[in-house]
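Written below as structure tokens is the structure these notes are about.
Only a single protein chain was left out; the remaining protein chains are all shown in position.
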Amino acid sequence: MAFMNSSSPHQRQRRTTSQIMVMVILCLIPGVFLQSYFFGIGNLLQITLASVVALGSEALILKLRKRPVLRSLKDGSALLTGLLIAVSIPPLSPWWIVVIGTAFAVIFVKQLYGGLGQNLFNPAMAAYVVLLISFPVQMTSWIPVQSLHPFSLTFMDQLSAFLSGFTLDGYTVAQLSVSIDGLTMATPLDTARNALHSGFTITEMLNSAEFKASSAQAIQWVNVGFLFGGLILLYKRIIQWYIPAAFLAGLVSFSFIAFAYNPDLNISPLFHIFSGATMLGAFFILTDPVTAATTVKGRIFYGLLVALIVVIIRNIGGYPDAVAFAVLLGNMCVPLIDYYTQPKVYGGRA
Amino acid sequence: MTTQPINLLSEEQLAQISSGKQWTFHGGVHPQENKIQSSGSAICDAGIPEFLVIGIEHKGHSPEMLVKVGDPVLKGQALTKVYGAMVVQHASSSGIVHAIEKRTDLHPSGLPVLSVVIKTDGLDRSIAYNKPDNFRDAPSVTLIETIQHAGIVGLGGAGFPSHLKLSHSDGIKLLIINAAECEPYITADDRLMQEHAQEIFQGIEVLEHILQPKLIVIAVEDNKPQAVEALQLALQKMHLTLRAELIIRTIPTLYPSGSEKQLIEIITGRQTPLGKHPTELGIVMQNVGTVFAVKEAVVDGKPLTSRIVTLTGDALRKKGNASVRIGTPIQYLLDKYQLNSETAQKLIIGGPMMGFSISHGDIPVTKTCNCILAPTVQEIPAPSAEMSCIRCGECAHACPASLLPQQLLWYSQSKDHDKLDDYNLSACIECGACAFVCPSNIPLVEYYRVAKAEINTAEQEAKKAETARIRHKNREARLEQAKIDRQAKHKQAAEKRKQQLKEKNGGEDLIAAALARAKAKKADSAAGENSEQADTPKSAAAAAVARAKAKKAALAEAASESSATGTADKPKNDAVAAAVARAKAKKAAQAQQDSQSDVAEETQLDPKKAAVAAAIARAKAKKAAQAQQDSQSDIAEETQVDPKKAAVAAAVARAKAKKAAAQQNSETAEPEEAPSDPKKAAVAAAVAKAKAKKAASANADQPDNSAVTAAREKRKEQARLHKQEKQQLANEAVKNSLDTALDKNSTAAEDRKAKIAAAVAKAKARQTAQKDQ
Amino acid sequence: MIISIAIAILTLGILGALFGSLLGYSSIRFKVKEDPIVEELDAILPQTQCGQCGYPGCKPYAQAIANGEEINKCPPGGQAVMLQLAERMGIEPQALDGEEKPKLVAFIREDQCIGCTKCIQACPVDAIIGSTRQMHTVISDECTGCELCVAPCPTDCIDMNPIALTTQNWQWDLNRIPTKINTEL
Partner (left out) sequence: MNQQVEEIESQQTAEAEQGIYKELMYQGLWKNNPGIVQLLGLCPLLAVSNTLTNALGLGLATLFVLTASNSLISLIRNHVPKTIRIPVFVMIIASLVSCIQLLMNAFIYELYLSLGIFIPLIVTNCIIIGRAEAFASKNTVKHAAFDGLMMGLGFSAVLVLLGASREILAQGTLFDGIETLLGDWAQFLTVTLYHTDTSFLLAALPPGAFIIMGLIIALKNSIDQKAEK
């Protein structure tokens, strides 16, 4: 009688990589829901298109690389990348933005490095940076929250804007981002930066009509949504607490230092925490296992490093949000961090 | 290894341990325990199978045997002598030694080792165990020897000889009895403690006497409450006379707490330094099963002939623990415990975490086999497809050695041995916790094992290369010295010869030498065909003919050599003389054949007369050869053959000799002749071959040439020329070989000429080779 | 004008003299007598001493490589050694000259050995023992598998066998576990 041979251990824990990816995708739902509640269903359109492009380009490259296509698609990593891109770009940016971004992420940042597990940079963030520096206008045109809209946007309006750049009535997205008062809309961080550049203090900015009309509130809520999803991830032990905790703690403390030094010119820690892509970054992007540090000490250090870069760029940099840049810079340091934070091996020298 | 007192456990630490403090180790996992299936039923005897297979090889070394095939053996009888640090192996039941041969070992490789196969008689008679005196009066050295002679190795799984662990007894502070049994499914130790608690304590007494520790800790995982209870009950009943303090410590269930180093950390909070043994800390650990075996050996005088094996898994209809004789085939146990066979099933030796799979059941149980796990496919499915590592770090969390498995995987795949060392691959205990948690189903442990084996091989090879380098250097130095000595001695002779060479260095050139070599080679194969034709009827007669021819050829060769001096100046190619020689040789051969075949027939008809017949045949052959030699030597005076021909002839002769030798080997009708004749044929062939070589090319024995260099160059250049001229020479060579088969007269002078030619050819070849580069 | 030119020339001259003497000093002070690269190359080579490279041993070949000989002449070392040599020498890898064979070990068929000692003389690492008219034996642990003993043997009684797979040198190749050999049980 013959028996099968296989390597030990024969017993295995039953959680697979695909399940992890699916869990992460599911935990994005609260944030996505809040986003579409405040900004219209544009982001759902983006998600749909991004998913299709992500899977399509992944399949294409896998086929070219002569790898098993279906098995790799099933791991859900491409889908997750597409989703993250879709939720980070403005909801009504034209369709080709998300197409270029997603294809770039999957083909250049992930597959050309060797596919899942081999990429040095976070695909979603690399794509975001590419889009931001290539198409700064489109990438910063956040429409106001729906309640502040001068026009009510129907589904067809949004679809049309998404596909052609114009609503059914012929308004451009740029026109849409002008609020009732005729002020151009921007994200709170953008507004803050512009205000500082024009010589206002933070307090003045916070009280300005411009800021009040901005989507600050909405973005705070979206951040709460992502925080909620992230907590589920933590609870389900999909991610470990080191990176988010270190990142958020770092963000608070570094920004507090700057804030304490000059409260007029530096935004407060609270503002940092609940604006921009902070929560999305803390729980969904920094924790991407492939590109983050893997040792415990390394993870903490990585979180702190990214937080530091975020604060620096937000406070004195040229771009409104900084998570994407900070993550990429952090990614570069990961091999070094990992090398110098190796744990003490059992019985080994410290 | 010197024990550094710095690392030893201090008194405070011992006090902390005995006060009940516990530590933890990094990582660890909680696999499904699955122990209830087998822990409920009492240990039973597995019975006596028809054959017992007891492996006696240890790490490639085989000890001296005390039995031989056909010997009757009794249970407990030693099969081997003590050999180095190896333990003695014993027969585990009575019967007869059936065979001593290589049989599949209980090892993941499934490779065979030298084993003693015993055909049992079912009586299970044992030798008379002589109960030793009270062990407390014996010195520990004697007890350790007793343990070695009883064949006791670590029964927990690693199989490390126990006497070695006990012999480092200086400064031992702590004895840990490992009863953690952290692997899922296995309950052998659990049952042992429940049923033989008293014996275990007796064994502890023995170990305490040997090691003199300050503290003894029995470590049991908290999933074995009955075992702990049984131990405590026994402790109350017995009146132990221990000088050391004894503690029964329950530890939390966490895999792999039963691993030696991890258990030490749980109990003492100390880590064994990398690459060191726990004795460094003053700790000795013994498995509870080993303790039981020590008791049997020292108190009862019984050697280790059986062990407790857990038979479990859903594919077995009966489950439980059995006392199994060492060497019992696993198939026997599977039959007894009613295996439900299905396709794609696995059979695991040991637990599901560290055990290995075997591919068939005809493998014997060894001393390290603590569990036979026969799961159904649903229970332990085939591993799913491996996916890419996403560096999630789960493995680093689970690793009890605090390694970074994801980095190790990366470097294992790229075979970067230096990096693997940087990341301390050697600290990996192969517990499988990393692969257990891996969401991408990567068989991490397998990668590490392969990498470890590769590193090991590379180290061995490096070591071997270093030895080779040194030996080569020494040899070169020796040869150099010898050369200098010889040169001084033979300076005169060399001078003289040089003079001679100068005179004779005339007509020969590169091509001649090359031709000679090529022909010699061709002739070799052609002659092979030729003799095959002659020998087609594969009878004794044919063999005899071949043999005779070989002998004749060889002798003729010898004769021509001896009588051919001074003929160099004679005119070339006396065709007539050669023809006469050939004719004579043929005639002689014919006569030889007749006589030989007669004898051979006789031999076949009456094998008993073989010896006589062989003797006659030999004598006749000799006579015929003598005649041949005479005639040959006459002609040799006049015959002048160029070295080409000589080479060819020699080659043919050699080929024939080989053929004859081969035939001889296959022949079984002449038992008397067989041993004597091949030797002769071999000698003949040797002579012939030596000549062929001498004639054909540069000589390795030439005294003022470095033998080694010459041989090397020769080979290189030969190959080159051979390739170049192969085509055009093939036909010619075949033709020549047939004609000149029996013309074998060569002279010393011609030899020298050939040598010079070859040397020239060699030089030229080298030159061209260099140019090519 | 002339002064500034003179200053420039003077400064450059002094600097030149300074650096020149520094260079001169270091070339004497840090002179390396034997090319250390030979030792390193020798350490890379497999030490079979088989002479297939055309040199009488590994050290001479290492010496030759240091002097510009090609690095592809070591079939026993195979691709791996060639690549290491290429890396050490900082040159392009070359296609291996000759075939890479599995590692072998010599074995003397004892019944045919006539005790001629020819193989003993041929062995570059003294791995064959025996004396005239006595049977010879290969110390298989010392044998480098160079095959130099095969050619001189007059009775062709030396075989080159692949190294046997045992539980000691098994490389955890689970897919190639030998099929069962016990049929009798």
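By written order: A, B and C. Residues from 1 in each chain.
Everything below uses one rule, namely that contacts are C-beta pairs under 8 Å (C-beta built on N, C-alpha and C of every residue); 3 or more make two chains touch, one makes a residue touch a chain.
Predicted, not measured: the structure shown is a model, and the values here were computed from it.
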| item | value |
| --- | --- |
| Displayed partners of the chain not shown (whole complex) | A |
| Which residue of A:Phe108, A:Tyr171, A:Phe301 or A:Tyr346 touches the chain not shown here | A:Phe108 |
| Residue of A:Val130, A:Ala245, A:Leu265 or A:Leu329 touching the missing chain in the full complex | A:Val130 |
| Residue of A:Ser77, A:Gln138 or A:Gln240 in touch with the missing chain, whole complex considered | A:Gln138 |
| Touching residues (missing chain, whole complex) on chain A | 108, 130, 133-138 |
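Operating definition for what follows: only the chains that are shown with their structure count from here on.
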| item | value |
| --- | --- |
| Between A-B and A-C, the pair with more C-beta contacts | A-B |
| Distance from the mean Cα position of chain C to that of chain A, given in whole angstrom | 55 |
| Geometric centre distance via CA averages, chain B-chain A, whole Å | 59 |
| Junction residues of chain B - those touching two or more other chains | 331, 357, 359-360, 446, 449 |
| Two or more partner chains touched - positions in chain C | 174, 177 |
| Residues on chain C engaged by chain B in the complex (per definition of touch) | 42, 45-49, 51-52, 54-59, 70, 111-112, 114, 116, 121-122, 124-127, 141-142, 144, 148, 151-152, 154-157, 165-174, 177-182, 184-185 |
| Residues of chain B defined as touching chain C within the complex | 51, 53, 59-60, 102-105, 107-113, 329, 331, 357, 359-360, 362, 446, 449-450, 453-454, 457, 460-461, 464-469, 471-476, 658, 661, 675, 678-679, 682-683, 685-687, 689-690, 700, 706-709, 711-713, 715-716, 769, 773 |
| Chain A partner contacts - residues on chain C that touch it in the complex | 174-175, 177 |
